[in-house]
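Worksheet: the structure to be examined is printed underneath.
Missing here is one protein chain; the remaining ones are kept as they sit in the complex.
Coming up: chain A.
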Amino acid sequence: MKPAPPDPVPLRPNAPPVPPLDPARAERLDDIIARHAGQEGPLLPILHEVQAEWGMIPEAAQPVIARALGLARAEVHGVVSFYHDFREAPAGRHVLRICRAEACQAMGADALAARVQAALGLDWHATTPDGRLTLEPVFCLGLCACAPAAQMGDRLVGRATPERLVTLAGEAR
């Protein structure tokens, strides 16, 4: 009697299954990858564009990118998780960033941040329940000569005050 055939061995034993991207997203992802195919070291430009598209790097996109670039899925995940900019869950519709670096600290950034946090009821990296606003710390916006500095969406704010930032945050819909 022949021995029973062994169970099929998965190609990558440590890779948990990920549900595939829906067809529309998969097609869009292929476009993005194709656009960067001719570049040297295309992974970061691809990830930036994916995040610009979906506000995050979907987990399901990572094996697709890995396969296209000849990388292990773990390598792509390693890059996504290394950089502060890349998100594995989307932020709120608007992001308020307050600089926490030394030049801003010299002008009271810690107190500014505490008052904005209290007024908005948000901790760092937290998003309002309606998904409208996320509060993020940032380390230097290059506005050190007009500290403290903040950024609300695309808008830069020099010599920021709590009142000004809370107003801007409130106006963002």
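Please note the rule applied: contacts are C-beta pairs under 8 Å (C-beta built on N, C-alpha and C of every residue); 3 or more make two chains touch, one makes a residue touch a chain; residues count from 1.
The definition used in the following text is that contacts and distances are computed from a predicted model.
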| item | value |
| --- | --- |
| Undisplayed chain, where the name is taken from the UniProt record, one of "Iron-sulfur cluster-binding protein", "Formate dehydrogenase", "HEAT repeat protein" or "Transport system permease protein" | "Formate dehydrogenase" |
| Sole contact to the chain not displayed, among A:Pro23, A:Pro129 or A:Gly142 | A:Gly142 |
| Contacting the left-out chain in the complete assembly, out of A:Gly78, A:Gly131 or A:Gly170 | A:Gly78 |
| Sites on chain A contacted by the missing partner chain, in the whole complex | 39-45, 47-48, 69, 75, 78-79, 82-86, 101-107, 138-147, 149, 154, 156-159 |
